[in-house]
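Of the protein chains in this complex, all but one are displayed in their positions.
Coming up: chain A.
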Amino acid sequence: MNRVAFAALLSHWRHRPLQLATLILGIALATALWSGVQAINAEARASYTRAASILEQNGLAQLLARDGNPIPITVFAKLRRAGWNVSPVIEGDYRFGPARIRLIGIDPLTMPTEGRAIAMSSSPDVVTFIGGQGLLVVSPATAARLKDLTSVPVKVSGDIPDDAAFTDISVADRLLEKGGALSRIVIGPSQRPGLPALADVAPELALQSAGDRPDMARLTDSFHLNLTAFGFLAFVVGLFIVYSATGLSFEQRRATFRTLRSVGISLRSLTAMLIAETLLFAFIAGLFGVVIGYFLASALLPGVAATLSGLYGASVPGSLSLRPEWWLAGMAMALAGTMLSSVQSLWQVRHMPILAAAQPRAWARASAMALRLQSLLGVALLMVAAALAFGGSGLLSGFAVLGSLLLGAALLLPAFLSGALQLAESRSRKAMTVWFWADTRLQLPGLSLALMALLLALAANVGVGTMVSSFRLTFLGWLDQRLAAELYITARSEAEAARLREWLPQHSNAVLPIWNTEGKVLGEQMQIFGVADDRTYRDHWPLLMGTPDVWGQVEKGEGALVNEQLWRSRHIRTGQTITLPEGWAVKVAGVYSDYGNPKGQVIVGLDALVRRYPTIAKLRYGIRVDPSAAPALKREIAEAFGLPDSNIIEQASLKRRSQAVFEQTFAVTGALNVLTLAVAGFAMFTSLLTLSGSRLPQLAPVWAMGVRRRDLAVLEVVRTLALWLATFLVAIPVGLALAWVLLAIVNVEAFGWRLPMMIFPADWLRLAAVALLAALASVFIPVRRLAIVNPADLLRVFANER
């Protein structure tokens, strides 16, 4: 009996394949976007963890200097002689020509197997690693980058993340010029009993326990939260489709339900069957969705990898592996989401009187009630958004502002549209126009979900578009200021650098050394640059704020500049004293903007930098010449010094490269934006399709009074366009508010910089055109159906009870 009943329920879908396709596609799309984004996040996080365990040996406990300075070699010897099973690491960034590589120098003799990253089973392996010229063990990609850039032999290992090289500690010591001092000390997993306490042997060291979260994971949290938010937005938009499709199918099967109940199927088993049906669809569609999500993620991942490396210097592989965490999460979201969108319909089935027919008027009244409630909720959410925007802090609060803003605006949309329609209706004189507005208002409850989805997608588009364009404009202007030198040159050795220092002044207007060191400032590892006393900096360096004589102070070595990221995250004030490595206390004289850099940075006077840290590498220089003379000078340098092309970079090509990184960075955002809009367009289409089926009772009387079917169809198009236009108009202020939240709250929290907001109406027009096309496409099938509807069907409206 139940099987027959279930078959009867399912037969509905056989007669309405389009509706079935809509439902399945809705669930699948929502799941796909969500699980795709999750797949990307999972891949990236796994890569950070792997990198941390390989590069930082973070599966093992470590010892670090309490003052953040390098650890003297004698401390290591002291620990070993006290019986501690520890191993030294010297690490740092090193430039092989244009390639910046993270060198990790280990001692294979004492490093526990867990920390070695590479198998060195046989003695010859160890000897090649330690002896002779040493060895750089790198990933295949890094090996390709290093080709012809170093005389140190290179060995390829698939286990090493990109842009890092494992090498013997003596090689790292030599290249990084650390004078033997250690970056950190790794503690072996097995220790002999009765070891003397650390406080007795080396009180200057602090213990860091194993398995701390990788720095990179912390650094990129905000980015992944961003992606997750986008994925969730797309999921919610997708659920609107599911909601309208299930709503429709339940509505259309009321007669079937009544029949089944009348022949003795209990309410309980009917509900159970409907739940089973919903879950079945959710499961099948969810599977589709996860598969689509996989391909989506594979397509997006290279872009994401480029973004991560552009923004954070994080290295994430461009290919995706199947990880249970995201496909299980995707399936769970599909099932939960589908159930959630079906709850209301199921509820109605449970409370449906067996024999009563549908009562449209009562529904309409109930929906007016609902509309009021919904609007109240919307207002409340907007108030929450405002309160959080001005009172909250932190990235999560930023996203909460975004969420409440979008949801609040969406919830208010039906009320706004209804008000606008009422206004239009009251201004109309002609009967036909009055009917048009009134009829549109009647349709509003059925369309409002799709319109809300459209609003979300449009607003997100306007908001994100405004942010990206503002960022682009600011960034390009900033690049122009910051890349002031015409040529950038990197010497291959200190001796060559010394010769360049002699030669260059005779051939250029100014030579600006770009020297830096790295160390802990305020507990964070960062770079410290030196700037020469030159007009170029006074004229061009983009300062956000500074004391009146900021450059004078910097040159005298009394003042330092900090970048915006450091300034914001540590709440630094100008005039405050900060301590640089080796106990150098300087006053903060100014703050400069430093887009695209995930970390803090400090700038000091060049002379002071060299005085304090005499061993820094002096290899890089910016050269000022007449821009037209730059290519000739480049050739001249190449000839005189035999420097390879990659070591002499022209300003223009550097700018091009920076811009390419920037475009890459937002390529993924753009792609997700388009996808969200596509899902919203689809939601609109399904809603109109749904409505068109139930429109005949309303249209039949108008037709009967003499309006041609063709004119009715045209009116339908106009109606859709009117609703679309109203939604679009609402989307612009919501989108701008969104952009403001992104620029002033989320970016500051996520990246540490704040950008001025600029407005780009031309972009809106483009978006309007795209959205218009989507609206027209979505109205096409329903309208075509109406235009050729059989008059007999219209007549039947008067004959049949619905």
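What we mean here is this: a contact is a pair of C-beta atoms (placed from the backbone, for glycine too) under 8 Å apart; a residue touches a chain by one contact, two chains touch by 3 or more; residues count from 1.
In this section, contacts and distances are computed from a predicted model.
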UniProt names the one chain left off this complex as which of "Imidazole glycerol phosphate synthase subunit HisF", "Multisubunit sodium/proton antiporter MrpA subunit", "(2Fe-2S)-binding protein" or "Putative secreted hydrolase"? "Putative secreted hydrolase"
If the hidden chain were put back, which of A:Thr49, A:Ser170 or A:Ser569 would touch it? A:Ser170
Among A:Arg14, A:Arg81, A:Arg268 or A:Arg573, residue touching the chain not depicted: A:Arg81
Among A:Arg3, A:Arg192 or A:Arg268, the residue in touch with the chain that has been omitted: A:Arg192
Taking the full complex into account, find the residue in A:Glu43, A:Asp107 or A:Glu486 that is in contact with the omitted chain. A:Asp107
Considering the entire assembly, which residues of chain A contact the chain that has been omitted? 73-74, 76-78, 80-83, 88, 90, 105, 107, 109-110, 122-128, 130-132, 168-170, 173-174, 179-180, 190, 192
